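Have a look at this one.
For this depiction, one protein chain was excluded, whereas all remaining protein chains were kept in their positions.
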Amino acid sequence: MTWEPHIFKDLHQIPREEHVFPGTPLCAGCGGLESLRLASKVLGSNVVYVNAAGCFTNLAAFPFTPLDASWLYTTMGSAPAGAQGVRDALDVLIAKGRLPKEEDVKVVVLGGDGSTYDMALSSTSGAITRKLDFYYFCYDNEAYGNTGVQLSPATPYGARTATSPCAVRHPAGTMQEKKDIFEIWRAHKPPYIATVSPRYPLDLEEKFARAAQYSGPKLFLAFAACPTGWLFDPAYTPDVAKLAVECGIWPLKEAINGEVVHTYLPKRQPVEHYLKLQGRFRHLFEPTVQTDAIAHIQERVNTYWRDVT
Amino acid sequence: MNQASQMMTGNLAAAWGARLADVDYVPAFPITPQTEIVETLSKWCAGGELNARFVTLDSEHSMMTAAGAASATGARVFTATSSQGLLHAFEVLYTVAGWRVPFVLVNVSRALASPITLEPDHNDVLAARDSGFLQIHAETCQEVVDSILMAYRIAEDPRVCLPVMVNLDGFVLSFTREPVVLPEPAMVHEFLPPFRPAHLGFKASAPHALGTAVVGGSIYTYFRHQIHLASMNGLAVYDEAAAAFERICGRRYAAIDGYRLDDAEDVLVMTNASASKGKAAVDAAREEGRRVGLLRLRLIRPWPAEAIRDALQGRRAVAVLDQNLAPGQGGILFQEIAACLYHEALRPRALCSFIGGLGGKNLSEGEFRAIFEQTAEAGVRGKGIGPVLLYTEAEHREMQQMQYLAHELKTGR
Partner (left out) sequence: MLSIRFHGRGGQGAKTASRIVGTAAFLEGFTAQDSPIYGAERRGAPVAAFTRIAKKPIRERGLIARPDLVVVADASLIGDPSARVLDGVDERTVLFVNSPLTPDQLRARTSVSGRLTVLDLTDLALKQFGKRGAISALLGAVAGRLAGLRPESIREAIVRELTDLGLTAPVIERNQALAMQCFEAVQPVTLEPGPRAPVPSAQLRTPTYDPPTRGTAGITAGPNSAIRSVSGWRTFRPVLRPDLCNGCWLCFASCPEGAITIKPDGKPAVYYPHCKGCLDCVEVCPTDAMTVEREPEGANK
């Protein structure tokens, strides 16, 4: 089945209007910010962002905010519960006539992978089970970034982080396999889940536009190439994001009511092309090439695509 | 005016407080001994007696976040928890206090693990004393419902805008039925204006950021200090609310509750439901000729230092009965009482610290008698004592029996 965009077919359709404004304190070349900016162009300004502790906490740092929407910082473990409280209160106030319907706002959770994959999993699971009408935007930079890049459950096999060093006993960095949060979400049967990458902006915009028609949990996993944490020059954020998709490491897909469709079928370059760009994988190539570790990563990718196509 | 009373538990009284306050939203999570509150509210929400949305969250941490977030959106919110649940939500208590959201949380006191137990003491609620929540501690089921109504009025006052915790003891109040007079809805309507907060609400036409990060200690200092000022404003706002409540509903609840203090030489300081037993002990001691009285602390945050000083100055001796234990320190309230009496020229000659009622352990008549005797001796001596643990010889013999069963007695398999 070939996936076709319905709305966004040309880059010139990307709205010029900005909703995440410049001047944030986030790192230059932040792939997460790139995704959020694109997403916000579809989400618009009638939004309240309910933020979990993470890099994006720095977006609204007194006295500045880059958002033309509302913002509520919660905790690392309970942003979806914050979304629950906001959504429920909006519904109640509208029903009781204390808030005009036209003042309603969309509720969007912002969480990094550390929050999304582990600490807020209970809170997220609860919100999905309760069919909360909200968006969940996870900027996945595969580490606890804001604390200085430590191992998170989203850190992939072979990556070096501040707490998964390359050592004699673990020369390939972490042996952990990245947790499959997409499938964990899918097991909850929400109406809409998608992975996105800012290097595929039309795919991203289309998915946010498409999700809007579904009431209930709408979950987005955004690839957040991280120059600071993954140790590459910020100029290469687009290349890293592109190669993640083209090597088959970051599949672009969506699941509408549980049915998974891959929205882009990469030709699947060898994973080395992706790995070599990043300092966090440098130990796989020098001083000696760790053939087994690289083959393992390739094999995981091959297995994934064999199973889904 | 229907002043007919009815029998109800402290938990049911708490649910009635929420119902009479006409709350909009009840995020919930069950925990013994609080569960009856949310069970009752879920029935009323489902049956339409209460026009509010009831949602069971996945944890107290989530529940407290949802409560704060809904309040930040402009809804009147009620929630309840206990013990481990309160501690599970601990970081959120501080977070939502910083948002300055005026919801009401009922805590049903229960001792903290480990060892795990179900019965009451006050280490749970007092652990939250620095969170920014105001705290009102109740002695009777009547006080529970009335305090919740007062709590909303105080919390929602623009001079305060902080969440308020109303505390009642597990078991001895939560599951105990006694007569309660429910205020008429019209009285509540007069006492508690509708919730229309100026600074809260997420709406399309007025985007704003709440709970932003700050960089630098001076910005943090300013905002943290504002929470302190708001809490301190709570002293006057509390007094106004108490006066209005008395005028409308006919019951008066001062920040502190003095019992037979007028000519008391020695004063026992207590909180919560066991103060009823303390009052009985005062009566018994007075029959034996001891001039003793009891001071019950109702408002714990903000700390009514001036009222406490007025009540305790010039006494011979003061005993603080803490139903909590701060390991490595002693009784929590003893420290606070001692601190606020230090500058008083007529401060008591002796301050005595007693630790009792831990994990729901009975405060016996004999223990009260020991307290009054030791306090009087300390007063005569002019030197305080404590912390003295209220734990008896008989209890210790039972303990040794159980240790024998746990460790020494080998029954074979």
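Going in written order, the chains are labelled A and B, and every chain counts its residues from 1.
By our rule, a residue touches a chain if its C-beta (ideal position, glycine included) is under 8 Å from a C-beta of that chain, and two chains touch if they have at least 3 such contacts.
No experiment lies behind these values; they were computed from the predicted model shown.
J.: Among the options B:127, B:188, B:210 or B:390, which residue touches the chain absent from this view?
T.: Residue touching the chain left out of view: B:210.
J.: Sort through B:46, B:113 or B:229 and give me the one touching the missing partner chain.
T.: For the chain that is not drawn, the touching residue is B:229.
J.: Determine and list the chain B residues touching the chain excluded from the picture.
T.: Its contact residues with the unshown chain are 98-100, 158-159, 161, 198-199, 206-216, 219, 222-223, 225-226, 229-230, 233.
J.: For chain A, which residues lie in contact with the unshown chain of the complex?
T.: The list for chain A reads 11-12, 14, 16, 18, 20-31, 33-34, 37-38, 55, 57-58, 60-68, 71, 160, 165, 198-199, 201, 227-228, 233-239, 286-287.
Everything below uses one rule, namely that only the chains that are shown with their structure count from here on.
J.: Across the complex, what residues on chain B touch chain A?
T.: 24-25, 27, 51-53, 55, 57-59, 61-75, 77, 91-92, 95, 99, 196, 201-205, 207-215, 219
J.: Give every residue of chain A touching chain B within the complex, in rising order.
T.: Residues in contact with chain B: 45-46, 48, 50, 57-58, 60-62, 65, 67-75, 77-86, 88-93, 96, 98-99, 102-105, 122-123, 125-126, 130.
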